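The complex is shown incomplete by one protein chain, all other protein chains being positioned as in the whole.
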Amino acid sequence: MTDTPATRAASATPPRVARKIRGLSDRAIAWIFVGPTIFLLLAINIFPLIWTIRLSFTNFKANRNRPLEWVGTRNYERILTDSDIWLNMQATAHFLFWTIFFQVLIGFTLAYLINKKFKGNDLWTTIIVLPMMLSPAVVGNFWKFLYQPQIGLFNYIVGFFTGKDPSSFEMLGSVELAPWSIVIVDTWMWTPFVMLICLAGLRSIPDYIYEAAEVDRASKLRQFFTITIPMVLPFLMLAVLFRGIENFKMFDLVVQLTGGGPGSTTELTSINLKREAFEKWRTGYASAYAIILFVTVFGLASIYVKALNKVKER
Amino acid sequence: MKTLKLASVSALSIAAASLANTAQAEDLTLCWAAWDPANALVELSKEFEAQSGHTMSFEFIPWPNFADRMLNELNSGGKLCDLLIGDSQWIGGGAENGHYVKLNDFFDAEGISMSDFADATVYAYSTWPKGTENYYALPAMGDANGWFYRKDWFEREDIRAAFLEATGRELGEPKTQKEMLEIAQFFQGREIDGQTVYGASIFTERGSEGITMGVTSALYPWGFKYENTPGSYDMDGAVNSPEAVEALEFYKEFYETATPPGYTNSYMGESLDAFKSGQVAMAMNWFAFFPGLYADPNTGGDKIDFFVNPPQNVAGSTLGGQGISVVAYSDKQDAALEYIKWFADPEVQAKWWDLGGYSAHNAVLNDPGFKDSAPFAGDFLEAMGSVQDFWQEPAYAELLLAMQKRLHDYIVADQGTAQEALDKLVEDWTEVFEDEGKL
Partner (left out) sequence: MSSFSVTEPTQRTKWVSGTLVIIYALVTMLPLAWIMLTGFKSPADAISYPPKVIFDPTLEGYVNLFTTRTRQTDEFLAANPPETWYEEIVREYDMVIAGPSKFGERFLNSVIIGFGSTFLSIVLGTLAAYAFSRFKIPLADDLLFFILSTRMMPPIAVAIPIFLMYRQLGLSDTHLGMILLYTAVNISLAVWLLKGFIDEIPREYEEAALIDGYTRFQAFYKVVLPQAATGIASTAIFCLIFAWNEYAFAVLLTSGTAQTAPPFIPTIIGVGGLDWPAVAAGATIFLLPVMIFTILLRKHLLRGITFGAVRK
């Protein structure tokens, strides 16, 4: 970093040339600096995206060498009218809603408690944060072990507190419980993220506002609802946005936990997409699917950001 | 191509080039699934290394990921594997998409005759289009889905008496699918030596091929056919026939009434675990595991015995097993072919069986001592006499995944009826074959 060809040239060359390098306009430098990043993103993000759009109108299959045929919007029509895919969307919506719900609830509570600045709070914060730093695939794989009906720790603990037989319920295997088992693991993993953002929000509230409220003899409860909540809300909404986008893309954790099962109860859209694209190799069809998902996230996120900006302005 | 070019230069250089090729010691990578026989193959291959001077590396992938990973590898034109022991259903895609080297010329040149191998295995593992003399693999490992049970429990007087009282029958190896279910239900929830045991562990896995392999073990004995007339892709009335519906309902009943709790996504590994931990009286699994099971210190030896997938209307077993192919993207095809030549040798095949691999070579199978060489050897021969395989079409993955979904949705997630599941399956498959231009 400290020794780039340009700097070496600048210090070693005679003044006239050096002036020339020095004379590189800011604009030129700017492009030299930004160029590689833009190039990389074009090559690995944008070009493939355009390619995907193109493929989405074909019947291409990446595992076959047969001529590519244009099929117009048939892939899109098929996907949007496929009732199985709507079930995948519902599973995704269920997952999204409840993970965000629990993470906001627990995350905010934790942030609120930590903000009471008890002794050693930063160490405990770090410990709470640990799960979100870990590899979701590895974590998912191990939670599968914890969820085993007979031998799993989770079932044992639930059984211990509720008196139920630990082999009488199957977190991953039953249609009723499986959607909740993935919510539990995701909540365990990502509550700390919401907590940290909320904590930043709480810490951004200046003390004098509470002091002023105290002078006005506003009750603690009132202070909470008229100061704390509104001031933290923009932060909280941001956290929701990030979790929303991330969980819409969710793949690794759930694929390791349930693989989409039982049946198709936890088959989130990403898992379904993976099956179409890399197991069935219906590349054209999967490309259309990918575009639909991308447009969905992008659209929802844009609407949400508008709402967020309104809240911020207020 | 390469030789053609060289030929135009001079005959001498060919000789030199091929000499250089064979003399060169290569490091060959063989890809297969991670299971007992793979370890036996490592042992067996040491002989090849000593003989040829080549070294062998192995890439063994666990079954749940095997198809996924290897097909991905082939489709991306990867050079990871020089030799691949690929699943029987891949042969169509392997041949049509040029992943596998066609072996006819090589077999002719080296005097390897496919008639030396069991017909069922050649048909299933080597040929594409099916049954034609176009070979893309050498039968490497014969296999079928079979059953094993706790012989010590079946022989106990108290259990036998209880069974006789409950069913009016003597307890023994089941002769039909329905008898098997009855036995499994008898053991379900029974206390044996202070432990609660269950009937049987069967395949219910969703991700790769598990539940399909399990259900077909019921479908085939009920007389299931994929098409009304072979080669017509005319499936309505065959795939969803009344017999198929009955077989599917049977499997669901089996799953619901005679398997241990929590086995909602179980395949080979889980089935073995359930049996070895003493949880179940019976279990289905591939013959490939039987040598390891027989050798198991806790549940093997005189505590275990084996039986062929019982018939119902007809005899039928689900085919497993693989052929060994040379990957077309490999740079070391000559050395890889040398390996195949070595492997096809009857003496090597005999040693392969001794080490725990299932040879498909007639010299091994027809040997008078074969039937008594292991407690499951006779069962193996019987099973291989009535095996049926899943589609081997190039689009097999689409066909399989559709079946996985429909079966798991019905059996484990308890959605819809058996008739609906199979009707939907016919729709899915019809769509696939329409896309293929075959309908």
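Labels A and B are assigned to the chains in the order they are written; within every chain, residues are numbered from 1.
Everything below uses one rule, namely that a contact is a pair of C-beta atoms (placed from the backbone, for glycine too) under 8 Å apart; a residue touches a chain by one contact, two chains touch by 3 or more.
Computed from a predicted structure; not experimentally measured.
Shown chains touched by the hidden chain across the complete assembly: A, B. Note on the undisplayed chain: of the listed residues B:E243, B:E270, B:E338 or B:D409, the one touching it is B:E270. Residues of chain B in contact with the chain left out of this view: 29, 34-36, 39-40, 42-43, 59-62, 64-65, 69-70, 72-73, 75-78, 80, 269-270, 272-273, 276-277, 289, 292-293, 295, 297, 356. On the side of chain A, the interface with the absent chain consists of residues 1-2, 4, 6-7, 10-11, 18, 21-22, 24, 26-27, 29-34, 36-38, 40-41, 43-49, 51-52, 55, 62, 106, 110, 112-114, 116-122, 124-131, 133-138, 141-143, 145-146, 148, 150-153, 156, 166, 188, 193, 196-197, 199-200, 207, 210-211, 214, 235, 238-239, 242, 245, 248-249, 251-252, 256, 269-270, 273-274, 277-278, 283, 286-287, 289-291, 293-294, 297-298, 301, using the contact rule stated above.
The criterion applied here is as follows: only the chains that are shown with their structure count from here on.
Residues 59, 62-65, 84, 148-150, 167-168, 170, 172-175, 258-265, 275, 278-282 of chain A are the ones touching chain B in the complex.
Every residue of chain B that touches chain A in the complex is listed here, in rising order: 68, 71-72, 74-75, 93, 96-98, 206-207, 261-265, 394, 397-398, 401, 405, 408-410, 412-415, 435.
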